[in-house]
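All protein chains but one are shown in place.
This part shows chain A:
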Amino acid sequence: MSYVAVKGGAKAIANSEALLQAQRRGEQTVPELSLEQIKQQMALAVDRVISEGSLYDRDLAALAIKQSWGDLVEAAFLLRAYRTTLPRFYYSQPVDTGQMQLQRRISSIFKDLPGGQQLGASFDYIHRLLDFKLAAEDNQFPAPESETDNQPVPRVVDVLGKEGLIQAENPIQQPNNGATQSEENVFDLTRQPQQLPAGRDARLQNLARADEGFLLSLAYSSQRGYGNSHPFAGEIRVGQVEVVICPEELGFEVAIASITLTEVQMVNQFKGSSAIPPQFTRGYGLTFGYNERKAMAMALVDRCLRAEEFGETVQGPAQDEEFVLSHSDNVAAQGFVQHLKLPHYIDFQAELNLVRKLRQEYQQSNQATQSTEVEIKQAENFDSANIENNSVPTPISPPLDHPTTPHHSPTP
C-alpha cells in the first residue's frame, strides 16, 4: 500500500528543534551575539520585550531575543511563560513618576515650564537617511556633556490640576492603615480572568501588556475619526524611578530596584456634561523601558475607552472596551492565529462529508429543476414560435428542501 500513516512525531519535533538551533546560530565564522550586545545595542527591542512580556528583566529579555532568533513577539511569549512560574513575594508601593530621574521630557502644551523641555536620545529630529558609515564596525560616538541637574521635576499635568482644569484621577482605595498596596486592592490580569466591564486598573494593565502594533493602529484610527479624540501631548517623560516595597514583617519601606519607565499623559478637551463642568480629561500611558510610541498610543486608547465614563457616544473600535481588551494581547493572538497550523483533518473530514452531501442534494434539486424548466421551455416554444433564443442560460436555482418540488424561474 502506498499510504504510510504519519508517524515518528517525536523524532520530527526533535529534528525541527535541532535545525532551528543551527540556523539561528548561523555560520560559525561569524561571532555569536552576546546578551550584553543585545542589551546595549538593541536596547529598544529589549524594552519592547520587557513591556509586552510584562517582566522587568533586561537580561532575560536579551536571552529571549537571542533564543527567539530576533522575533520579538516570540521573545515576549518566552518571557511571559517564564514569568508565570515565578512566586510572588510582595506588591510594591505605587511608583512616583513625579520623582523620576529624567532622561527625556517633552510637553507640547506649554512652550516653557519648570524643568524645561529635554529631548534626550530620540529619533524625532534626525533625518531618516540610511547612515552608511554605521555599516562599518569600530564606530566611536562620544556622548555630549549632560547639563541636567537630576532634580525631580513636577509633572506638567499636575500644573493644570492645581487650577482644577483637568479631571482628577481617583486613586484606587488604599487600605485604611496606609500599609502596603495589597492583592485585594489592585486587579491583576496575570492572576484573575478579565472581567467586563473592566475597572480602569485592569484596563491599564491590559494596555500596558498589549501589542504595540495593535495599540498604534487603534490610536491612529481614533485620530482619523473612528472615535472622538482631540488629544494634546501634555507630557512625555522617560527616566528612572525607584520601586519600593513595604514588607509587613519589617514595617518600613525598602527600595528594591530602579527601573526605566515611559509615562505619557495626553490632555483632551472635554466640553462637560450635566454632571461634570467643562475641563480637560486625561489619557494615560505607562510602559516599562523606553517605549514612547507605545506609551503614546496607550494614552490615546485609554482616553478613548473612557468614552462611557464621560458620557460620550461609543462610535469607533478604539472606544469599544470589549473589542480592545479582548484582542490586545499578542501572546494570545499569535497562538490562536497560528494554531491553524495544527491538524484539523477531523473537522475538515466532517465538513467534507457535509459539503459532499449538500452538493449531492443541490445537484439532484438542480436536475429536477432543469428538467422541469426544459419541459416548460419546450411547451413555451411549442406555443409561441417567435421565441428564437433558446440558449439563454438557465438561472441558477438555490438548493431546495425537497428536490422534487418544481422550481419556476422567471421566463426569459
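Just so it is clear, a contact is a pair of C-beta atoms (placed from the backbone, for glycine too) under 8 Å apart; a residue touches a chain by one contact, two chains touch by 3 or more; residues count from 1.
One rule holds in what follows: contacts and distances are computed from a predicted model.
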| item | value |
| --- | --- |
| Which of "Ion-translocating oxidoreductase complex subunit B", "Alpha-D-ribose 1-methylphosphonate 5-phosphate C-P-lyase PhnJ", "8-methylmenaquinol:fumarate reductase membrane anchor subunit" or "Xylose transport system permease protein XylH" matches, in UniProt, the chain that is not displayed | "Alpha-D-ribose 1-methylphosphonate 5-phosphate C-P-lyase PhnJ" |
| Among A:201, A:242 or A:361, residue touching the chain not depicted | A:361 |
| Options A:9, A:31 or A:251, residue touching the unrepresented chain | A:9 |
| Where the missing chain touches chain A, by residue | 1-3, 5-10, 12-13, 77, 80-81, 83-85, 87, 190-197, 322, 326, 331-332, 334-339, 342-347, 349-354, 357-358, 361, 398-402 |
